[in-house]
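First, the structure itself, so that you have it in front of you.
One protein chain is absent from this view; the other protein chains keep their places.
Naming follows writing order (A, B and C), and every chain is counted from residue 1.
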Amino acid sequence: MLLGQDHITEEGEFVINMGPQHPATHGVLHLKIGLDGETIKKIEPHLGYIHRSIEKMCEQLSYRQFIFTTSRMDYLSAHINNQACVLAVEKALQVEATPRAKAIRVLMAELTRLASHQLWWACMGLDLGAVTPFFYAFREREAINTIIEETCGTRLTQNYMVPGGVMMDIHPNFQKRVKEVLKQIKEKAHEYDELLTGNVIFQQRLKGVGYLSKEDAVSYGCSGPTARASGVSCDVRKLFPYDGYEQLKFDEILNTEGDSWARYLVRLGEMKQSISIIEQLIDNIPEGDFQAKTKNVIKLPKGDFYQRVETARGELGVYIVSDGGATPYRCKFRSPNFSNLSAIPKMAEGAKIGDLVAIMATVDLVIPDIDR
Amino acid sequence: MSASTIIFYILSAIIVGGGLLAVTARKIFRAAVFLLFSLIGIAGLYFYMNYEFLGAVQIVVYVGGIIVLIIFSILLTAESGSDMKKPALSRILFSALATIFACALTLWLIKQHTFHVNESTIIEPSVRNIGRQMLSTTEHGYILPFEVVSILLLAAMIGCIVIAIKIKPKT
Amino acid sequence: MVITGVCLLAFLVVLCFFLGYMERKVAAFMEIRLGPNRVGPKGSMQIVADTVKLLFKEGLTPDGADKFLFNLAPFIVVITSMLVVAPIAYARDFQLWDINIGVLYVSSISSMAVIGILMAGWSSSNKYSLIGAMRSGAQIVSYELSIGLSLISIVILSGSLQLSEIIESQANGWWIFKGHIPVIISFVIFIIASTAEINRAPFDLTEAEQELTGGFHTEYAGMKFAMFLLSEYINLFVVSAIAATIFLGGWMPFHIGGLDAFNHIMDYIPSSIWFFGKTFLIIFIIMWFRWTFPRLRIDQLLNLEWKYLLPISMVNILLVTAMAIMGWHF
Partner (left out) sequence: MTNEELKYSITELLPVATYDESGEFLNIIIPSDELIPLMKELRSKKEFDFDYLFCLTCIDWKDHLMMVYHLLSKVHKHCIVVKAKITDIQNPKIESVNCIWKTAELNEDEVYDLFGIRFLNHPNLRRLFLEEDWKGFPLRKNYVDENMIKL
């Protein structure tokens, strides 16, 4: 990569490599930055440091197995990734999950989203030099992870979804624990505002930084909070509802400012929406089976199937091309981070190095999702 | 030789050595650092003579101000890390001659002047006296207005630079 | 003289150990966690363990570095911060060097520290270090102005540059109480500007690990890195001690005019406790900044100085001068 053709070779330009080992990239992302003083002129992402070729692996795995590779993509919304695969398989088989399974899936997905946004908030402060918020956010995130662990057995790569439902029923304590955590989050919400949201320095660091216009957001294929902060309505849960999202009351948080502060506010708003979704469901989990009957060896009919879901970072698409066999002929994951990353050079044009860190923090990239 | 004399010679060695190294150093950044040592040595000499105010001003103005500016501008130049070219022989010769001439002139002037110890009016070099002297309107006075004029000139200079500076056209 | 000097250096090292421990505990307190609690009672030996670790680490020098300057820089930084300690009065009649231009001496020597940082950043031959060095140059040179102006306001009021005389002038009340609002303004400006001067958060742009991966000391390891750390803590102490001396009366006890009984009780508290109490209060405030504020951006940092602090302190100087001439202070 470094040997190949270089776009940042202009005479007199100061080139620095941010990453592959850099604290602000949250993983092994490598950005080659052309600088003029501290002002950014060009950014060129270089990827592949943790490329595992998940798409190639999926071609060898059965339809029950390939779901679990996706937990390792966007590991912060592992549940939602699994859900996308499961839904794609269900769509192809024309099987529907049981009502109980759907409710559990949505609950788990929203808990994951909440935990993921907590982590984003924690790292957001850390990236801008405020260390303390990290610990406050992790206090709640750990509680959520503990709940998920109780039911799924793992904290991060849950692998809980199977075609037709979920792998096992929820833990008896689940409802009680979730209510406790929600209560805790609501009680501590003011701490979040005091620590970061209300801080003048913090606001000044984000306002007007990393502007992305609505047209650019669409053209770069941005999705999730990144695009919604630019005024693009793109919540898959609203536009193409799945697993019973159509019956739930929640708002799509939109903001038209398009800067980092807007992205920050959108994510904060989404946390509140997730809480409201969980509250609507937690006492109304339907009784019944948690898994619909499916065949042991799943074979999909010939054709291609596309399923999208809303992960914590945007629209995840699973594109399965089947030739009628027991493994996918071709499996493509349209990852939200990959598209959001491509918009970063645009957002960071003319910004400072410190701004780039703020932009990356608000876009909230998860590198394994880019380097699938 | 008393301890005091030894300290004097150490300081002098720092000043002279720093100066020599500053002009002979191949790297421009190193030259600036050696110049810094030389200037600190001079400040040390002032402290040694109990002219603390002068010493502190020397450090504030030369070390904290001018050297930092020099280093800062060196950082902004592109090739601060590479060795400079060896200067032409004629330039070395001429600068050597100029140095020897200046040295000789200074020594000659010092030789000419007879230093007599003035024991009757010892002016205490306290800040209070310096301040009084600055504002005095008698002989050797009017120092503050003089300094103000120089600040004015500096401001004018900066203004000229600001006006003359080219703003890169945005592409 | 030599013996007291050596004692002072030993004291400084112990002090830095304590400050390191204090920083960890303050951070832990702010971050709802425990902090060091394994090595020694309540984790108090943690910093010793860290020092031993740093001592045994290999002090790498990068290949492309200018070796001479790279190795010189930490010494310059440490020496300058140690030089500033000399004129501080620790207690009644306990001052190592009562130089008659104390305030000027402090501000002049502390302006030298930036050269060590510039040297370290440049000689590492690392682009991140170089950016860090450039930032620190711009930052320290500009914030020195505000520090100087806020110190001058007290010099005007007390009519002396000598630290001992400034303390004496506060026998009937600390300047922060005697000097009304203008002195409070210059005290606040002094705290802000000196936090910037010693490169602590929210002004730690020179190291900014999330942006520059450590800034000017990216390439330093082992003992050379420890020296930067040492100088950071000495600077923290010096700045707080100067603020305590100039604005809060140094070792002067807290007195209220007219309440003789109260004043007598205050006098029984040893003067060194007064001095260290005030100093550590300010140290705690500066640590508090670090663990609650996000970092500024470089242009915001310079704007803060040139657009706000400097004009305010200039106007403030006029106010203080007027107050001194008219005798409006107590």
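Methods note: a residue touches a chain if its C-beta (ideal position, glycine included) is under 8 Å from a C-beta of that chain, and two chains touch if they have at least 3 such contacts.
Just so you know, these numbers come straight off a predicted model, no measurement behind them.
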Which of the chains on display does the removed chain touch in the whole complex?
-> A
Contact with the hidden chain, among A:D74, A:E110, A:E270 or A:D371, goes to A:D371
Touch with the missing chain holds, among A:V15, A:L61, A:V95 or A:V218, for A:V218
Which residues does chain A use to touch the chain missing from this display?
-> 1, 3-5, 7, 44-48, 51, 53, 55-56, 91, 216, 218-221, 223, 232-234, 239, 303-306, 308, 315, 317, 319, 321, 329-330, 332, 334, 338-339, 341-342, 346, 371
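To be clear about the criterion, only the chains that are shown with their structure count from here on.
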Centroid distance [mean C-alpha coordinates] between chain C and chain B, Å | 28
Averaged over CA atoms, how far is the centre of chain A from the centre of chain B? Could you give it in whole Å?
-> 60
Chain C-facing residues of chain B, complex = 27, 29-30, 33, 36, 40, 52-53, 56-57, 59-60, 63-65, 67-68, 71-72, 74-76, 80-81, 126-127
Touching residues on chain C, where the partner in the complex is chain A | 27, 30-33, 127-128, 131, 135, 201-202, 204-205, 208-213, 291-300
Residue set of chain C touching chain B in the complex reads 66, 68-69, 72, 99-101, 104-105, 107-109, 111-112, 114-115, 118-119, 122-123, 125, 130, 133-134, 137-138, 141, 144, 160-161
